[in-house]
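For this depiction, one protein chain was excluded, whereas all remaining protein chains were kept in their positions.
For chain A:
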Amino acid sequence: FLVHSSVYKLLSASLTTASFSLLNQCLKAAQDCGLYEKCGSLRSEYVLACTKRAPGSHRCNQHKCYRALRRFLERVPEEYSLGVLFCPCTNTLCGERRRKTIVPSCSYQDMEGLQPNCLHQQSFCRRDDLCRSRLADFLNNCQPSHLTASGCLKDSAGLCLRAYAGLIGTIMTPNYISNSSADVSLWCTCEGSGNQWQECQRLQRLFTHNACLQTHILCFSGMQMQISNRCQKCCY
């Protein structure tokens, strides 16, 4: 609680002093990360792991990239790691930087552009102990609800964002889908779902149409000023 309220205060302070149109908030988050030695070095480590070509192929080593991403998120204090992931953007330059943060060419997209079926991806995830627990955390803490003021079933005080970040570096890594919005999605499709089409859609929409998740993402970055009472209610 205390950690997150201080983080929010820090971010709102930095947002009020910075002029939005001139300063790229995601660049500032990257610079803040660079200031803190541990953040800078672990960030370099995952970028190196995710950009290095695997021997004998033009692709990256996705396994190593995932592992380095998880290390970054686990070892760096949240004010820096989540700051870099959820920095607020008002222009496409900032948005593009934000989208590229996790080196999506390795950790998110497939080189050939092929998307697996979402339910297949989920079943692969469930077979892995780590991914299974991370997915369960996400489903638990980011469950949307129409009944609550925050849009979340649980007033989880920042656990939703942490749970979402916990999926990064697993088989079900989500990411921003464009540089002009904060919309996120899994890299998967519902084609070939057959009878399970609705279940597949439900899973996809947990990322693309999740009011709870969106609120948390925007609250963290301080963007949702107009529904600030919703932010207050949800966590900070």
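We take it that contacts are C-beta pairs under 8 Å (C-beta built on N, C-alpha and C of every residue); 3 or more make two chains touch, one makes a residue touch a chain; residues count from 1.
Note that in this section contacts and distances are computed from a predicted model.
Pick from "Septin-like protein", "serine--tRNA ligase", "Artemin" or "Phosphatidate cytidylyltransferase" the UniProt protein name of the chain that isn't shown here.
Hidden chain, UniProt protein name: "Artemin".
Which residue from A:73, A:103 or A:203 sits in contact with the chain not drawn here?
Only one listed residue reaches the unshown chain, and that is A:103.
Of A:41, A:123 or A:145, which one is in contact with the hidden chain?
Going through A:41, A:123 or A:145 one by one, A:41 is the residue touching the chain not shown.
By the contact definition given up top, give the residues of chain A that touch the hidden chain.
24, 27, 30-32, 34-38, 40-41, 43-44, 47-48, 50-51, 96-97, 100, 103
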